[in-house]
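Right, chain A next:
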Amino acid sequence: MKKQWPETWKEYNTGGIVFEPGNARSFKTGSWRSMKPVWDNAKCIKCGVCYLFCPEGCISEDKDGYFIADMDYCKGCGICAHECWPCAITIIEEG
Partner candidate 1 sequence: MIEVRWHGRGGQGAVTSVELLAMAAIDEGKYAQGFPSFGPERRGAPVEAFNRVDSRQIKLRSRIYNPDVAVVLDESLMGLVNVAAGLKPDGILIVNTVRSVAEVRKSIGYKGKIFTVDATGIAWKELGVPITNTTMLGALIKATKVVKLESLKGPVDHRFGRIAQKNLTALKRAYDEVKMN
Partner candidate 2 sequence: MATLNTAQTYTTGLIQNFDLYAPKLVNKEEYFCAGHRACQGCGEALAIRLMCKALGKETVIANATGCMEVISSLYPTTAWKLPWIHVAFPNAAAVGSGVEAGLKVLRRKGRIPDRYVKTVAIGGDGGTVDIGLQALSGAMERGHDLLYICFDNEAYMNTGIQRSSATPFGASTTTAPAGKASIGNKTWKKNVPEIMVAHNISYVATACHSYPIDFMNKVKKARAIKGPAYIHCLSVCPTGWRAESKDCIKLGRLAVETGIFPLYEVENGKYRMTVELPENLRPVKDYIKLQGRFRHLGQVELDFIQKRVNLEFAKLMQKVECLKSWTELAKQA
């Protein structure tokens, strides 16, 4: 498993610079979620509103043009479901 913290001060990057852009992806915010979105592709018109409004940027288009959320990061805010015009997304309890 990747170390969360540098072991010693010597491993602290000069000036506290983080050299790997976007490496916050190692922090999985999916655990914050108590509700999760579920897509009903039969209703989906592939407009992408869910993708555009996701504060996490964790919704992406699959090869067929439908949308899926990366559950490693989805915090379950419910915006996608609330904003989905054709009501293709439902928010359900986790578990």
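In picking the candidates, the idea was that all candidates are chains of the complex that A comes from, given by their letters.
Note that contacts are C-beta pairs under 8 Å (C-beta built on N, C-alpha and C of every residue); 3 or more make two chains touch, one makes a residue touch a chain; residues count from 1.
The shown structure was predicted, so the numbers you read here are calculated from the model rather than taken from an experiment.
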In-complex contact partner of chain A, selected from candidates 1 or 2: 2
Complex interface listing, chain A residues touching candidate 2: 5-6, 12-13, 16, 18, 20-29, 32-33, 35, 46-49, 51-58, 70, 72-73, 75-79, 81-85, 87, 90-93
